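Left out: one protein chain. Kept in place: all the others.
Note that the chains are named A and B in the order they appear, and that numbering of residues resets to 1 at the start of each chain.
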Amino acid sequence: MAEAAGVRGRAEDYALLWSLVLVVAVLSVLPLARLLLEGIAPGGALSAQALTRVLSSPATWIATRHSLVTALGGTLLAVLIGGTVGLVVALTDIRGRNAYVFCFVMPLLLAAQVVALAWLQLFGPSSPLLAMLGIAPPLGSRNPLYSAEGIILVLGVQYAPLVFLTLRAGLRALPQELIEAGLAGGGGPMKVLRAIVLPLMTPPLLAGVALCFVSCLGNFGIPALLGIPGNYLVLPTLIYQRLAGLGPGALSEVAVLSLLIGFIAVIGIVAQDALLSRRDFRISTASIVARPFELRRWRLPVEVALWTLSVVVLVLPLLALVLTSLVPAVGVPLNLATATLDNYRFVLFDHAAAKRAFVNSFGLSGMAAVAIVLLAVPLAYFLVWRRSRLLRMVNLVTEVPYALPGVVLAIAAILLFLKPLPVVGWSLYNTVWIILFCYLARFLVLGLRPVISGYYQLDRTLEEASQIAGARLLRRLRTIILPLVAPAAAAGALLIFLTAFNELTVSALLWSSGAETLGVVFFSFQQGGDSNFAAALGVLTVIVSIALMLSTLPMAGRLPQGVLPWRD
Amino acid sequence: MKVVSRRSFVVTALVVAVFAASPVAAQAPKGKLVLYTSQPERDAAQTVAAFKRVQPAVDVEVFRSGTTEVMGKLAAEFAAGQPKPDVLLLADAATMEALKKDGRLLTYREAKVDGLDPGSYDADRTYFGSKLITTGIAVNTAAKTRPAAWADLAKPEYKGQIAMPSPLYSGAAAIMLGTMTARPDLGWGFFEKLKAADAVAVRGNGAVMTAVANGEKSYGVLVDFMAFNAKAKGSPIDFIFPAEGLPAVTEPVAILKTTQNAAAARAFVDFILSDEGQKLAVSMGYIPARASVGMPSWYPAGAKINLMPTDIPKVVQANSENLKRFAELFGN
Partner (left out) sequence: MARLTIDRVGKSYGAFRALDDVSLEVGDGELVAVLGPSGCGKTTLLRQIAGFDKPDAGRILIGDTVVSTPERQVPPERRRIGIVFQSYALWPHMTVAENVAYGLDVAGVKDPERARRVNAALSLVELDGFADRRPALLSGGQRQRVALARCLVTEPSLVLLDEPLANLDVHLRAAMEREFARFHERTGTTMIYITHDQTEAMALADRIAVMDKGRVLQAATPTQLYREPADETVASFIGEGMVVPVQVLSVGDDATCEVDLFGLRVRMRCANAQKAAAAARACLHASALRIVEPNAAGLRAHVDVAIYQGGHFRVEAHVDASPDHILHLTAQEPCNLAPGAAINVAVDDGWIIPAATKD
């Protein structure tokens, strides 16, 4: 009978929902719970010792304050840069748009440490650029980047592409007629921007802000390079210092500090949720996408400004990397006599680990990107359209593995998977699969946030219409919802791939011979003083990534509009 | 004199031969050996390759990272109750002392320590120094003046030009801190002067080397082999042996009590301490623990390097106090 069929239909919905919740619980809650256990019951016995020690230490609160300052500052800067560039690229008629987007997104490919190092050299007394411009600071003066401001600057520049990607996916859904209505109402472009575009873009902007905030909070590489020399510690570097200083006894303190980071991240997300749930951002017309504003006499200056930004942010660090990769040893001046490709030869042919690392990193990042997006689309469906208290908790909990420093997540994974899995008896430890688990747990939120903002812009009657046509949930997800959130989902997948490809701190603890990743090999070279090998590896990584991005172009015609951000 | 009959002689000889042979046969190392080490990447690879030539039946699995990462991984494994490694090869003895105090290390009484300086291995035979890594002053060849002693670094011409590895993150640097602050001619005053000279404490020796070779900082507190290996490849960097002497770490090797393959673990320790293993260290640019095998090419011929003695137990005891004080001194 129809009623029985109705019950069955509902049961299918619930089955999907609960299996999604289970997956999220395993990915996000399990590592956290294990950490919590370690914090309050190290070695199996309940003890508040670590808790009191950490919470009463002034170093903890100083580092917390520093974390908040750098995270908020970095986010603000990233929104300014990424948001402005996103609006200009999407809404104006600048030329070379596709090439520019390509270049703007690329810094995500460079590991944060590489970028920070390049900037340090740029601003330092031995910087060839500053010497050329005649404003090189005198030898011996303190590098201005070794400061909170320096950290904020590099963080903001590093994460501007995050905001850019989520915003651009959102701008794709903006119909022409809304802008025309604003212009017809007598407002100039700036007024239309302020009164119509920006308010409607609140969900993607907030998604970008939230992602940025959590990224800055959990970033280790930049404060490690720029903050450690001046002992300006943020929570991730404080954790690292505790690990370094206390050795095996540090774990419970590390666990407590990690939970503190997670707590701050969750507060940020609760705030974002509260802001989003107040208003309705749905765009229900199916008209053509907004065509750009004409810049007229402003066009050339704007293009120059944009490309200058890209040169500073991308080209200069890349150039520094290339130059370093061509010298036989650090510090040897580069000229025709000294230039050599030996570093490349070593990395490509003599160093088996580097080759394995390329394959591993590519495979792991690709798998993570695809798996997470496939998980995120149905999960976001329930989070946005079937609200409940449980689901809101699920939403919050996915943030935490990303906010935690990678080293902490790795430790949690070790604690969880050291012994073989019960029942099946497989051991994930010291295989690539434990790294994949951490990638899935860590980057879930990178896929989820853009997809959620995509849902906020969808008119639900489109789904209701397909329900009336008789389609059950899985079919609706596949035929109606997925194509409509595809641009947002693709932005998320790209983000995941690029971030995972270069990440270091998670795999630093989890890799083993055969399961190396690019970040780990790079880090090993740097630590050992072989920065020329590291540079060669870095350049090869960038080349491979560019090749990957270019290889998607022939397929661009068959993908839904907006899936590849560098193709209009 | 009892005449030993020929038959009993042969039997005895056979028994002795069998008896002598069987421990070797029973203990012939094979199977898997897990090594956790903080050596630089290439050195770790070479050590393992050389060991495999000596013990082809042993399959070595290596985890290599910074000391902090290795200790973090080890800590997690201890907490989860199933440590993986059989042998550790870490930068400094202080870390080993901590592990020994926790009862994690296996005693290896039979280790062949002949020819090794008694200060380089644990009296209870739980860890053994594999080489000698000294810390001196690295200088960019373009620098105008060169310090001759540690105390020189406090002079005005060196202000803002010094990089050093932070003891908060580097075990070797922590030993250096403990060793130097215990000396009356240097003490904490020396570090206070370094701070006044705007010295920058970076994360690890690799960063120091990069900074000095690039010319960002003209002077650095650096380990010997890194400076000399870079110089050999053409980097514009030189190494100075300061007059007061050089603090040193021994990069000890140790066996974990929870080892799954004690025979192979012992064979590994044997290899490290053997002449072959020591000669390998020399070829990689390190001063060996057994001086009789020779010195690396950069070692000043005929001279003897002035090493600062380190009282390991004292340094270990004062460590957390020292680190706290250093953090306060060099904090912003």
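Just a few scattered comments:
Heads up, the rule we're going with is that a residue touches a chain if its C-beta (ideal position, glycine included) is under 8 Å from a C-beta of that chain, and two chains touch if they have at least 3 such contacts.
A quick note: this is a predicted structure, and the numbers were derived from the prediction, not measured.
Considering the whole complex, the hidden chain is in touch with A. Checked against the full complex, the candidates A:V424, A:I468 or A:A547 give a single residue touching the omitted chain, namely A:I468. Here one chain is not drawn; of A:I480, A:L504 or A:L537, the residue touching it is A:I480.
Although one chain is not displayed, its contacts with subunit A can still be listed: residues 1-3, 5-7, 9-10, 284-288, 459, 461-462, 464-472, 475, 479-480, 483-484, 560.
The rule is simple: only the chains that are shown with their structure count from here on.
Note on chain placement: the centre of subunit A and the centre of subunit B lie 38 Å apart, centres being C-alpha means.
Within the complex formed with subunit B, the residues of subunit A that make contact are 38, 42-43, 120-121, 124-126, 139-143, 146, 224-225, 228-232, 240-241, 243-245, 247-251, 328-332, 338, 353, 407, 410-411, 414-415, 418-419, 429-430, 508-509, 511-513, 520-521, 523-531.
Residue ranges of subunit B in contact with subunit A, taken from their complex: 40-42, 61-69, 71-82, 84, 95, 98-99, 102, 140, 159-161, 166, 168-170, 198, 200-207, 209-210, 212-216, 218, 226, 229-230, 233-237, 320, 323, 327, 330-332.
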